[in-house]
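Note that one protein chain of the assembly has been removed; the remaining protein chains are unaltered in position.
Coming up: chain A.
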């Protein structure tokens, strides 16, 4: 018999970016809000305190801030005919653990999606005709427009304290910014980060080729900053410990630095750590949720009654919780029925490393989003019909860190161990820069998430199974980017050039890190037959369940997802505050 806790108005599952936002919005509304976080409590001090965070082995290599696969993992396979096996060592994606979630260990790249990306299927069909869509590509529209989200992008910019240069303010193109971005109502809250040598070289090379370089929008604060909640960021000192680390310096926007202190001022907000939610409990008619069941730190099962349930964990965990709870119909790619698990997508990246004997880059002067980028090969700039693929990438020259274990690139042919390796390391440490492409990934009928029939977790519940592989469309896209990056790199005339792009026929490899940007599985949309959530991220089936995070994306963006994830959380919160509380029920009639 499960213990039962006192009922609350709202229970938040997870306490990362999305539920920090939702917690704030609903606490402001006066509701009694409780967050349940599976991991530990975390704060800048003591958890990220200098100098312990600057320990690459502990945090960068051994993933101290991430979910441990022994406790929670997924199984992976390439196709419907294979047997999936567990992901036992983190690589391809790095789900954060503890308060703040993955929002504590990100790099701070803060892009808005393109307006076209939010209505991708319509954009492609209107511009290039229905016939260009490859068979079984299942891309969709989000059901919410860029214009509807703009006020939320703008507010989240201010919450994060984004450092950058606008390219389009209310339709007017601004010099020095991204001329291809959707219109913004305001300039970024902070000026761009200071530039490093790689930025200058890339800027020159890009301009020489007629491209439009601009500073990467960054949630590493370029100056001291106070956000609309009164939360404060300190100026980034370019220590280079962002991705996989908590910020020592209050410089990187995270739930801790941007929201939680202000949220804790609300007496009607509380959170409990060490609480792993295993089920959303439904009423007998399955139309509403009555609360959640979690396992507490002592291994006891606890029932937490609530009137609204907001699921805001790492993307694929959201999907698993819906499947375990029986919310919505599980997706079946064979019969093409059901929705939960449908349209899982990842991201497509490639990169070039440029070595210069006579240039010193001082790579230990870096920040997670210290970079110069071009967006000339973005989704709204490419003729898909001509190039033979759907998608796009931004290109970037980034100098994020000089950590010696994971960031010691050597020219091709250098020995990988022994005296020869030592000599090469000495010769080339600090003499290289990178140019990479960060791109979209389309969704397909047979790339999806489901409960694994064989493997169970420590509570005896089935693990989530990922079925995914690269498709020719996306590989063609990255090959197109390879040419663009190659041209830029050659323009800089390096002594050695190392290119790393996936060739046609490459299969997905879950071991190497390639951006942790998982999307889909609990997607939003306009039709309950092809989406799990309506345009407000509200479950079509259980109206008092809202699901936040990139699990809502029907296919992946060419950009990093945090800005869209945050703006969608504000969008849902607004719908709850202004519509749902007055008239609890489905916000969209299907």
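A few comments on the model shown:
As a convention for this text, a residue touches a chain if its C-beta (ideal position, glycine included) is under 8 Å from a C-beta of that chain, and two chains touch if they have at least 3 such contacts; residues count from 1.
FYI, contacts and distances are computed from a predicted model.
Not shown: a single chain whose UniProt protein name, out of "Beta-ketoacyl synthase N-terminal-like domain-containing protein", "Multiple sugar transport system permease protein", "Cytochrome c" or "Carbon-monoxide dehydrogenase large subunit", is "Cytochrome c". Only one residue from A:2, A:49, A:80 or A:590 touches the chain missing from this view: A:49. Only one of A:2, A:61 or A:224 touches the absent chain when the whole complex is considered: A:224. Annotation: of A:31, A:84 or A:497, A:31 touches the absent chain (contact as defined above). Of the candidate positions A:239, A:282 or A:522, contact with the unshown chain belongs to A:239.
In the complete complex, the hidden chain is touched by one of A:71, A:89, A:264 or A:357, namely A:264. Where chain A meets the chain that is not shown, the touching residues are 9, 29-32, 43-46, 49-52, 55, 58, 223-224, 226, 229-235, 237, 239, 248-250, 257, 261-262, 264-265, 307-308, 580-582, 584.
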